[in-house]
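The structure is given below, and queries will be raised subsequently.
Note that this complex is displayed minus one protein chain, with the remaining chains in position.
Letters A, B, C, D and E mark the chains in the order given here, with residues in each chain numbered from 1 onward.
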């Protein structure tokens, strides 16, 4: 059974998209930010590529922290924990990069993320969004979960164009070249 | 032989439920909180998924610490040790998540946990309770151990409904969507 | 050849009992407590289960330290080293738990342990004593070593009852449900 | 499809060259320098040889820091993160040494690196540039990416001379014996 | 060819005895003590059992440090390095325990060790000397190296008695039950 989108917009929870040879699924990424001493925890049976992807994301956020009014000593005085349920299912690959970065920045800044947005894409240290695979399965999973807007890498535009009109009906597709393109869509307008 | 429930309500000891292909069993999770420097120890041959589950639980507790009047520096000035006897038996999986979280919060706050309550369910970083497997075997094991109330994930309601009336007789089933739903039941009323 | 019991009561040395498919043996657990910075060393080719068992024991002791007049900062200002000769022989399992805990508490408090007492049993974080195997072989080994009193888990009572009168002759069997039951017997009366 | 060169000169991004048995490719190395405590992070599925190569590069930079007006305590008060997208593709070998060193020094000093320069070569602890393999495939990949200037080790001069005039047309080849030879070319003139 | 004994008594160098299926050999254990922060280094391709044996030895020395006028903060303000040449040859087993302990105490106290003494025996945390194997090969190797006095565990007395008079001719055999028995012989009289 497909997981449904969350019922309300929340801080630190963002919907990602995953796919395997047997189909797509959504996965919900949770981030807690706590007073601490700069530890960075990653749980939910994440593989090496996914962990490195999270590290690229947090380094990107640190490098643009001024732009988001994050205090200089924030990262040494807080712990950040990323968890991806379901805890027994191994997860890997770079395509949750943008989702983890969005969830972290939401948790750090306290900005809510729209519950009806899902996203997929590799993130680089400089915030660029790189293309990923499984667009068809992921788009379908997003739709079944009740998602309205899906952010995908700009360089996947051709893959999206090849999808049937049926799949894309009632789904807004946003092309992102940088994580900033995604944040503009995903964060709830205050 | 089945382990029996504890004779009295205690602080930092909570009854969980486990199952294997050969049947269900209860397992008692013990937590000690000691003056220390923020170490988090996990013993009793716990597998990776179970250890990550404990980390999700403690991060959840840290994120709601104000609500439980836990001082700001509590977690850097204490060590927390979770142990699951029997020490030679390997244990794994996410389904002890709610049990470990309840035992930790009991040990931290000094609130007693009811000896006649058992529980099972994956916990997420945000305190949500996710469905798990083996409901039939676990329910039976709880009953044989003398348990009166079993907390299960709300999303396992259908699995419980399929159980025979015989198994459910004299057992109170509590459906939990969040760990707070469980804590309301498990903590002894003062 | 069987190892003989020690000739005199000592601080920090306690006799445990082990068994393999080819018979039982006694093993002497040594503990040194030194001024230090809180390190916990375990040597003598101990396996994972045995090391976790030692950690459960030390956490138990830390949780009851007031009751033994152990100063608050004792554990951060001392190193504790558990060694089990013969150093080339791999050892594992939870059944030396009570022996290691007794040896540590002896070394910490300076109380002597009776040389004619041996013991076996899993210890939990809360000081409960859980049943173990190999009672026949262990009891025989204790006897051959010149031991007078053997402490065993209360839940092994049935196993002891099944032993021949021959084996039990001249041996005092003490049933313990908690480590405190053992300490009352093992520490030399002052 | 070949990756194209960046559109504009940037700080901390440098184009390297890679090759496998099936052909050459360019790879973009990203470096972020952040206020921190001296951590050195390497992500993008880098192998051991490549990680050691990065360490040789940073030690070289530290040993010549005065020459670049880098403050004495810079390296203990900042974290340096090297990331090489695409995060799921394993990368290894010493030939990205000069590229990583150039990207790090750019990020540390704030000097821009020319987007139309690519480079390849092993770096030693003392800043010497050692020869590497795959010159033909790498040169071709640089050309296809729109690169104008390629820096190669001086000791690879013979390999370059053996390339067809076709490949070298419109490409400036710079021979480097030390990393300083490369920096003179790669850094944008202010 | 057999290694010869050292030509003069030195501080921190002690001759041990080893044996393999193809014969015995002597091995020289070197210890340096340096101003530092309490690190304990073990090099020369030592196996786990041998490393633990060294740890038992240093803990023993720390526990009797007062008796040797070693200042209270000595072990946190110095680093201790044990090295056993020949660095490419793997070494293991508990029988170098007494040798490593003697070399460490010599280096710590500055007392010279007799060059014509060799020793073998397992050491326990409490300084007891336990029996080891290979006495015939070890004794022969000591003799060939020009050693005059060999310290062996008291519990190996029977093994020594079984050796031919030929082997024992001109060799003084000292039986040791504790490491103190060895130190009395090995340290040069001042």
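Methods note: a residue touches a chain if its C-beta (ideal position, glycine included) is under 8 Å from a C-beta of that chain, and two chains touch if they have at least 3 such contacts.
A quick note: this is a predicted structure, and the numbers were derived from the prediction, not measured.
K.L.:
What chains on display are touched by the one that is not shown?
P.N.:
D, E
K.L.:
Touching the left-out chain: which of E:9, E:30, E:116 or E:177?
P.N.:
From the options E:9, E:30, E:116 or E:177, the contact with the absent chain belongs to E:30.
K.L.:
For the chain that's not shown, point to the residue among D:18, D:42 or D:56 touching it.
P.N.:
Within the whole complex, the residue contacting the unshown chain is D:56.
K.L.:
For review purposes, identify every residue of chain D that touches the missing chain, sorted by number.
P.N.:
48-49, 52-53, 55-56, 59-60, 62-63, 72, 75-76, 93-94, 97, 122, 124-126, 128, 130
K.L.:
Touching the hidden chain in the full complex, which residues of chain E are there? Just list them.
P.N.:
12-13, 30-32, 34-37, 41, 43-45, 79, 81, 83, 85-88
What we mean here is this: only the chains that are shown with their structure count from here on.
K.L.:
If you take the chains that touch chain A and keep only those that also touch chain E, what is left?
P.N.:
A chain counts here if it touches both chain A and chain E, and no chain qualifies.
K.L.:
If you average the Cα atoms of each chain, whose average lands nearest the overall Cα average?
P.N.:
B
K.L.:
For the sequence-identical pair chain D and chain E, what is the superposition rotation angle on Cα atoms, to the nearest 5 degrees?
P.N.:
Going from chain D to chain E via C-alpha fit gives 120 degrees.
K.L.:
In whole angstrom, how far does the Cα centroid of chain B sit from the Cα centroid of chain E?
P.N.:
52
K.L.:
Counting in whole Å, what is the centre-to-centre distance of chain A and chain B, each centre being its mean C-alpha position?
P.N.:
That gives a centre separation of 30 Å.
K.L.:
Provide the list of chain E residues touching at least two other chains, using ranges where the numbers run on.
P.N.:
Where chain E is concerned, no single residue meets two or more other chains.
K.L.:
Using the definition of touching given at the top, classify the network of chains in this structure as line, ring, star, complete or other.
P.N.:
If you draw each chain as a dot and join those that touch, you get an open line.
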